[in-house]
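With one protein chain held back, the other chains of the complex are shown just where they sit.
Naming follows writing order (A and B), and every chain is counted from residue 1.
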Amino acid sequence: MRRNSVAATAIAGATAGVLGLTALTLPAGAEDPDLPAIAPEKLVASVMTAQPPAMAGTVRVNNNLGIPAIPSTESSGELLSNGSSTVRLWADGQGRHRISLPSEGGGTTVVDDGTTVWKWNASERTVTKYRAEARQESAGQEGSASSPHEEPEDPVATAQRMIDTLRQSSRISVDGTAGVAGRDAYELVLTPKPTERTVLREVRIAVGAEKRLPLRVVVSTENSEDPALRVGFSKLETAPQDAELFRFSPPAGAQVQQADKHDRRDTESGTHPQVRTVGEGWDSVLVTRVPQQTLQGRESGQDSEERLPGLREAAEQAGQRVSGPWGEGWFISTGAGSALLTSDGRLAAGAVPQPVLTEALRGR
Amino acid sequence: MTTTPAEAERASSPPHRSAAPLVRVLSAELRWVLRRPRNLLALLLVAALPVLIGTAIVLGGSPPPGHGPPVLSSVAGNGLMLPVATLVLAQNLLLPLIAAMVAADALAGESSHGTLRGLLLAPVGRVRLVWVKAFGVLAMTVLAVAVIVVSGTITGLVAFGGDGLVTLSGTTLPLGEALGRVALAAGWSAIQMLAVGAVALAISSTTEHPLVVLAVILGSLIVFGVLGAIPALEWLQPVLITTGWSSVVDVLRDPILAENLLTGLWRAGCYVLIGISATIARMTTRDI
């Protein structure tokens, strides 16, 4: 009967729609590929020697670190706070990059055209221009792993040295394979040795088998089944990119700032005060003294009347009041670590339980 | 069905049609939708919206970043942002309500006036009736989006000028490509609103009270908004119809950030499929 066939078609259609929606909730599953076995040393060395290819990719950041929301108008704040965000990357394989952090209705784009780094803030409509020197300085400040000054060293030796250092506190292994962004990858796993006093369980790095590019980093803790941090490519295409992507000219009507001015603002607000490391390996603790302005809060921006809340205020809200021979303060525990802010402005933080923090403070 | 010779003869002797030409039925439906005073009022409203926003920005300046709706802060001096910014605003409530309103009138409204009977007795086949009604919803929704975008583009170019579009990535697109991007945003947004319309049509097929349809859609928008904000229900988010509507601004990035837009299209497609299927299933079995 016709009516029955219509009803059957309609039910099939609705079912297909529901299945289609369900498909959206499922993570894109990929079979673990079969790859020839490889020693961890060789894997690390091949990552070090790999030439960064020309590529375009999208990185998903799933942050479960439990860091309280950071007051900021910039998209980088979104990256640090809990939740998931997206980073888009382009590279031409010759040192030119483009990084884009889209946020709802705006976002930040950074273009490195080889000589100048341009930073575009879409909601403020401002361009920040870093000259080459400022750029290196800035790179050093961000604490990026490789310092350009030490560049001409044998990467294989560097890898070996790194592995040796790591081996003192960790077990390094290649634990199976994974599919990331449609690519086959080895899973390089770092596990803290039992003597390490840390809340971290393991750090798992997926390394692309073909291009030897790190494709995904997953940080897991003792406290939770879900990873505290998961940063990985959701899409990756290695192919020559349009040169237009790596050029930037400030659009009409945009405000252009010089980088040195930007830097001064940063030091003024004290985001980069002197930092000391106490301890080694997984249980190392960062100890620093927070400037008064940051501690108590400051006026945000140049013309805004709004006040950014001080660190102390935030710690009082999120933290738990503790005291000891080292003084008194607030203890904040997050998924992957903890921090302790004393009432006189000392700050200790690490991927460690509370006693390690107080030890580090006492040791000062 | 077995037909007796006599029956076959009767059926064929007066060579008559069993359905009016589709084009004629569709154009009658379109005329009916566009003759309705409240639909005209809605179109007028969406046409005025970009003008109002544009005027407000000209007089009072852009809202500072982080305040007011996203994208709006970049309208000043960048006229072609206005249509997309208005679209983002209208997407939250106005456009879904227009889609729901037309869908409510399409079946529930006709049913409450007793005119649905007339259509079925003409006869318009039940499945065909659903398609005709879906066409009416489509026409009105697309028209509403188009009116917003055209009015927004004209207002934007007149009030703020700009011979191109500064994208959210800081690049500048020439006018032609910029208009293409605005059209792309409109098309994407229209498809999202059609998903709402299709679901509203399904609700409309189950009731005789048009207000029920509006209330359900409005309620769902609010509930979905709340559900989307609860972290524990994050797994539910990809399924919610309202999720990712704001990603329409991704067409303003350079290159276009396609990921969320494509997911959004898939989601809207699923909802359209569910909505139309449910409507057909309901209409073929319903007593009218």
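What we mean here is this: a residue touches a chain if its C-beta (ideal position, glycine included) is under 8 Å from a C-beta of that chain, and two chains touch if they have at least 3 such contacts.
Rule of thumb we're sticking to: contacts and distances are computed from a predicted model.
Its UniProt record calls the unshown chain "ABC-2 type transport system ATP-binding protein", which is the correct pick from "Dehydrogenase", "Electron transfer flavoprotein subunit beta", "Aldehyde oxidase" or "ABC-2 type transport system ATP-binding protein". From the options B:54, B:79, B:96 or B:125, the residue with contact to the unseen chain in the full assembly is B:125.
Residues of chain B in contact with the chain left out of this view: 1, 4, 6-7, 10-11, 14, 16-21, 24-25, 27-28, 31-32, 35-37, 113-125, 285, 287-288.
The definition used in the following text is that only the chains that are shown with their structure count from here on.
Note for the complex: chain B touches chain A at residues 64-66, 69-74, 77-78, 88, 127, 162, 166, 168-172, 231, 235-236, 238-239, 246, 249-250, 253, 255, 257, 259, 263, 266-267, 269-274, 276-278, 280-281, 284-285.
Contact residues on chain A toward chain B in their complex (touch as defined above): 3, 6-7, 9-14, 16-18, 20-22, 24-25, 58, 73, 82-83, 86, 88, 100, 102, 104-107, 109, 111, 118, 120, 122-125, 127, 234-235, 245, 248-254, 304.
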